[in-house]
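One chain of protein is taken out of this complex; the other chains stay put.
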Amino acid sequence: MKYIDEYRDADAAKKFTVAIHKITSKNWTLMEVCGGQTHAIVKFGIDELLPEKITLVHGPGCPVCVTPLELIDKAIQIASKPNVIFCSFGDMLRVPGSQKDLLMVKASGGDVRIVYSPLDAVKIAIDNPDKEIVFFAVGFETTAPANAMAVRQARALGIKNFSILVSHVLVLPAIEAVLSSPECRVQAFLAAGHVCAVMGFAEYFPIAAKYRVPIVVTGFEPLDILQGIYMCVKQLEEGRFEVENQYARAVRKDGNLPARNLVDEVFRIVPRKWRGVGEIPESGLGLTENYMDFDAEKRFEVSEYTAEEPAECISGLVLQGIKKPNECAAFGMRCTPENPFGATMVSNEGACAAYYRYRRHLSKIQTAEGIGV
Amino acid sequence: MCLAVPGKIISIAGDDPIFRNGRVNFGGIVKIVNLSYVPEAKIGDYILVHVGFGLSVVDEAEAKKVFEYLREMGELEELKEVSI
Partner (left out) sequence: MKTKKSFNPVCPIPIAKYPQILLAHGGGGKLMHRLIEDMFVPAFENSLLGARHDGAVFDVCGARLAFTTDSYVVKPLFFPGGDIGSLAVFGTVNDLAMCGARPVYLSAGFILEEGLETEKLWRIVQSMRCAAEKAQIEFVTGDTKVVDRGKGDEIFINTAGIGIIDHELTIAPSSVQAGDAILLSGDLGRHGIAIMAAREGLEFESEIESDCAPLASTVLELIYEGIEIHCLRDLTCGGLASALVEIAETRGLQINIEESAIDVREDVRGACEILGFDPLYLANEGRFICFVPNAHASRALQIMKSSLFDSEPKQIGEVSDSKTADVILKSRIGANRIVDMFTGEQLPRIC
């Protein structure tokens, strides 16, 4: 497949790997923000190829993982209502709320449907005029344009039985939160390529300057990630802290203007709570006044209540890159994808799930060492 | 969550900008994709598609640069070896 296969070429990957080894002279800690990149790193074994001096930590780049418990519970309440068809991306279905998940609502008779695009939900609304269709609008800036267009199209078509439950989060405030944390050990960032395809990367310049960290906009294929890592390490070794664009075939400095314009029209910036991290001001999106009639939280009576995470879950520390999944006491034993404590184990892109699927034997090694074997 | 896949536009339809869409071929599977955000895209272009929306037209010249970068790295290495 064009623009995919060539970026998985084994020889080219080897060349980048050799080059990274050659230029690394000190210990460096890099963070990749996007869950899709975490997944690619673990799936292709990229972190295994890197020199020991380079540590890759995984950031809060999984919007599924960071959707707060309370919002999952609200989704479950709405999905359980008899007249509702609840539509969602597949990976939200098994994220645990405080009692259950959306898949269990489906098993109990709720009409919960997996869709691949918010426009599919709009179509369902057109085809089912006597039902209420709710779409779980989860995602980073990458998905906001799609959700904005779904709402815009619904308005243009006069659709009254469609609403969205918004759980949009923004990457930049998350990166700043990570960098300003006193425990932060991140020295360079691989910025999320598809978020930047929408938003551009002009906003990263002041961050790179303020915190003196190199930021490289990076794609998702193995060669992209290896090149992104190479560019970060080169900057670190040379004492630079600039913004560079590895993913130039898809990302322009100003991003996608029509997309940004519609997102600005339909959404506004709001404070958002990040599961496992806490509230980050101005880190989320909510609907503007003009589009508030599409807000599912307003349309349905859903009770507010706070919920507690299982005490052992360290999702928050994993999402901030402070701990790795296999440093969690419950990892791979009490907490597994079939019995997850937190969202990072459920979502296909959650760091814990990625580690479990591809690396769980490390936890066995750790356990063995822990008991002095 | 940020899964975006490159595909080739094989046809375009729709006059209203918010409903403009096209048939896009991903290695043999064809899907209808909303093209509102890539108004400059034309038939034959490759676009990055995320949840049914085109987000960006793939720049062929930039796409090749990853490999030029590699080649340059290789040449630099040869130069270094020669000068040692």
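Note that the chains are named A and B in the order they appear, and that numbering of residues resets to 1 at the start of each chain.
Assume a residue touches a chain if its C-beta (ideal position, glycine included) is under 8 Å from a C-beta of that chain, and two chains touch if they have at least 3 such contacts.
Please read these numbers as outputs of a predicted model, since none were measured by experiment.
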item: Identified contact with the non-displayed chain, of A:90, A:129, A:206 or A:278; value: A:90
item: Residue of B:9, B:35 or B:49 in touch with the missing chain, whole complex considered; value: B:49
item: Hidden partner chain, touching residue among A:42, A:266 or A:343; value: A:42
item: Where the missing chain touches subunit B, by residue; value: 3, 5, 7, 23, 25-31, 49
item: Contact set of subunit A toward the excluded chain (per top definition); value: 1, 4, 8-10, 13-14, 42-46, 48-49, 90, 94, 103-104, 106-108, 116, 222, 337-339, 348, 356-361
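In the analysis below, only the chains that are shown with their structure count from here on.
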item: Interchain centroid distance [CA atoms averaged], subunit A/subunit B, Å; value: 22
item: For the subunit A and subunit B complex, residues of the former touching the latter; value: 1-4, 6-7, 12, 15-16, 19, 22, 34-36, 61-64, 89, 91, 116-120, 138-140, 142-143, 145-146, 149, 152-153, 156, 192-195, 197-198, 220, 223-224, 227, 246, 248-252, 256, 258-259, 262, 347, 349
item: For the subunit B and subunit A complex, residues of the former touching the latter; value: 1-6, 8, 18-19, 26-27, 34, 36-39, 46, 48, 50-53, 55-56, 58-60, 62-63, 65-67, 69-70, 73-74, 77
